[in-house]
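Heads up, one of the protein chains got dropped from this complex, but the rest are sitting where they should.
== chain A ==
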Amino acid sequence: MATSFTRMMSGRNTAVVLASIGAGTLASGYLLSDSAAAAERKRAYPPSADFPDLRKHNNCMASALTPTIYAHLRDKTTPNNWTLDQCIQTGVDNPGHPFIKTVGMVAGDEESYEVFAELFDPVIKDRHNGYDPRTMKHPTDLDASKITSGMFDERYVLSSRVRTGRSIRGLSLPPACTRSERREVERVVVTALSGLKGDLAGRYYSLGEMSEREQQQLIDEHFLFDKPVSPLLTAAGMARDWPDARGIWHNNEKNFLIWINEEDHTRIISMEKGGNMKRVFERFCRGLKQVEQLIQERGWEFMWNERLGYILTCPSNLGTGLRAGVHIRLPFLSRDPRFKKILENLRLQKRGTGGVDTAATGDTFDISNLDRLGKSEVELVQLVVDGVNYLTECEKRLERGQDIKIPSPVPQFRK
């Protein structure tokens, strides 16, 4: 297994082969080891000397990381030479907030979730409501025809959107990728996208080469993403070499959009004004399947396995990586003291209309699914559909002076 032959194969082929046969930990032995001096340096600092001070920290990594786990994992590397310290750096540098529990660690490549499973698994369990990657399987279902009642009341719902992420198997993830890997991601994805036809046909705008006019246009359409400023992302190294190999692709109809090399290799977004969530999801699934086919034609595939579903940079996005949501006006309901509990039981979350970490303006909220892992795409979108319909009902009842009820909690995982 660990031979110079495997090393001589092209980077992509080797990585794809190793990853798909789950040979991450076996392969890590074949790497050129540190020079003797660097190895000695490591021995001079036992794991206890390097263990981070997490006493003031409130994130999933800090809750799960013990000195024992750290000692087991500190000197391990993935086949791409990614280490535990690099996974957790963002969580060490960002102690978090007493009210908001961030994840506090990222993956540098597909193998990270395997090599550092001793830490990732409890973090995943914490973040995803008890989902146990060791014993449970994640269902994938992109059949949009199964969605029912997916048309919302447009007096309340202003827009509908579904997003997810996909990673290209064999290439490192944004915290770890080299410039050439990042450029390869761009090449692979842009080539595939140019094969889309009909209502999905579109074009690519590279961030570095965009004209002023194009930039302004994309900002006005709410498509443009900016260099990350959140320390959660910058401390994980995701903003390196900006804007090299970053860009935005969208179809001519401007309702199917892909971000390249932002927080993940790709972020895929389907959106439109109004309340036709079913159509948004239908286009989402169709587009995803076509993109997957186009990259497969050239010998590439998405990172996926049956324990964790789609593999993405942040453990919070594992599984479906899916956030389906609406911008909805709820002037009465948002002032009702039961609003929070209703959302909680429906497994929904609210955000401001600027996205994560923004506040709501006026009475308009971004309402979307909380869960990502353990339920399929169809299940999650149906959950959002049912939930938004319920919220709209509550709003109408409160308008009419009628009372509302807190719904019973949605069950967690399938038995």
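We take it that contacts are C-beta pairs under 8 Å (C-beta built on N, C-alpha and C of every residue); 3 or more make two chains touch, one makes a residue touch a chain; residues count from 1.
One rule holds for everything that comes next: contacts and distances are computed from a predicted model.
Report the protein name recorded by UniProt for the chain absent from the figure; options are "Electron transfer flavoprotein-ubiquinone oxidoreductase", "creatine kinase", "AP complex subunit sigma" or "Integrator complex subunit 4".
Not shown, but named in UniProt as "creatine kinase".
Where the complex has a chain not shown, which of A:G104, A:G150 or A:P175 is the residue touching it?
In the complete complex, the chain left out is touched by residue A:P175.
Write down which of A:W242, A:W304 or A:Y390 is the residue touching the left-out chain.
Touches the omitted chain: A:W242.
One chain is left out of this view; which of A:K76, A:K125, A:R183 or A:R329 touches it in the full complex?
The missing chain is touched by A:R183.
In the full complex, which bits of chain A touch the chain not displayed? Write them out.
Touching the missing chain: residues 10-11, 31-32, 34-35, 37-38, 41, 45-46, 49-53, 56, 79-83, 85-86, 89, 92-93, 108, 172, 175-181, 183-184, 208, 234-237, 239-242, 244.
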